[in-house]
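Following: one structure in structure tokens, then a few remarks.
One chain of protein is taken out of this complex; the other chains stay put.
Showing chain A:
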Amino acid sequence: MTRTSDRERRRDPARIALYVFLLASAAFFLLPVVVVVLNSLKTMDEIRQGSLLALPASPTFDFWRIAWSSACSGIECRGISPGLFNSIKIAVPAVFLSVLVGALNGYALSQWKRPAADRIMLAITFGLFVPYQCMMYPTIVLARTGGLFGTYPGIVLIHVVYGIPYTTLLFRNFYAGLPDELTKAARIEGASFLQTFGHVMLPLSVNMLVVVGVLQFTGIWNDYFLGFIFAGNENAPMTVQLNNLVNNTRGEVAINVNMAATILTALPTLLVYLLSGRYFVRGIAAGAVKG
């Protein structure tokens, strides 16, 4: 590419307009985060008298502490922290299992070279489009029959099963793109399918495991609907407790505490997003441009 000199470009009005638009957009995208963070550091008096965009006069983390350990949702006043522990308890095994299931199933479908495998892949892919709300009722009856409804294993399992279409698709495409020689070499030595998968393919898929893991973590952590329906009160994830806390109508509405609770809920996935940027983007792109 031949490029015009930097100085020439800096004076170009089109170039200036481009940056103005990009910066304005950045402000639009950052607005919610900025407002929520700023006001979580202010007292209610300050919020009432000032503007949402004003800097806190004397920033305090008091409301973060209240949001964490003593804010009320419903009858309980234990803050958002039980939700954090529930979300960790749900997300860690669910992400681990769902990545493993996706890798295993994706590899199996990439190695089973019959037309039936393609048809099964298509049927699984359709699952990506089905809104959970449409299959909720029978799934609940099914889970209740198995004694899993409203239980901790139940919510983990439902995340794993509902994640199968997405994780399988990503891994199948990944494994279909690897050279067949790897599998063949293992088979010639008499390795079984599971041995080939565990000893040869899994170690080769570390990048993809991270990509899918990051996306599944984000998805499971951020889920509200399944947690609300399936987890039961005791295991309610952070998103559900956050929504309860904000909608708690008893007493004075403390927006600062609500905003602090919102940040605490957002932090884990935001951190994962910031630390894993490239993997997150790869997962989004791979999930989006399917096939």
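The rule we apply is simple: a residue touches a chain if its C-beta (ideal position, glycine included) is under 8 Å from a C-beta of that chain, and two chains touch if they have at least 3 such contacts; residues count from 1.
Keep this in mind: contacts and distances are computed from a predicted model.
According to UniProt, the chain absent from the figure is "Sugar ABC transporter permease", selected among "Peptide/nickel transport system ATP-binding protein", "Elongation factor P", "Sugar ABC transporter permease" or "Na+/H+ antiporter subunit C". Listed residues A:C72, A:I88, A:M136 or A:L202: the one in touch with the omitted chain is A:M136. Of the candidate positions A:F61, A:F85 or A:W112, contact with the unshown chain belongs to A:W112. Annotation: of A:I66, A:I155, A:L170 or A:M259, A:M259 touches the absent chain (contact as defined above). Listed here are the chain A residues that touch the chain not shown: 3, 18-19, 21-22, 25-26, 28-33, 35-36, 39, 47-48, 51-53, 101, 104-105, 107-114, 116-118, 120, 123-124, 126-139, 141-142, 161-162, 164-165, 168, 176, 180, 184, 187-188, 190-196, 218, 221-225, 229, 239, 242-243, 246-247, 255, 258-259, 262, 265-266, 269-270, 272-274, 277, 280-281, 284-285, 288-291.
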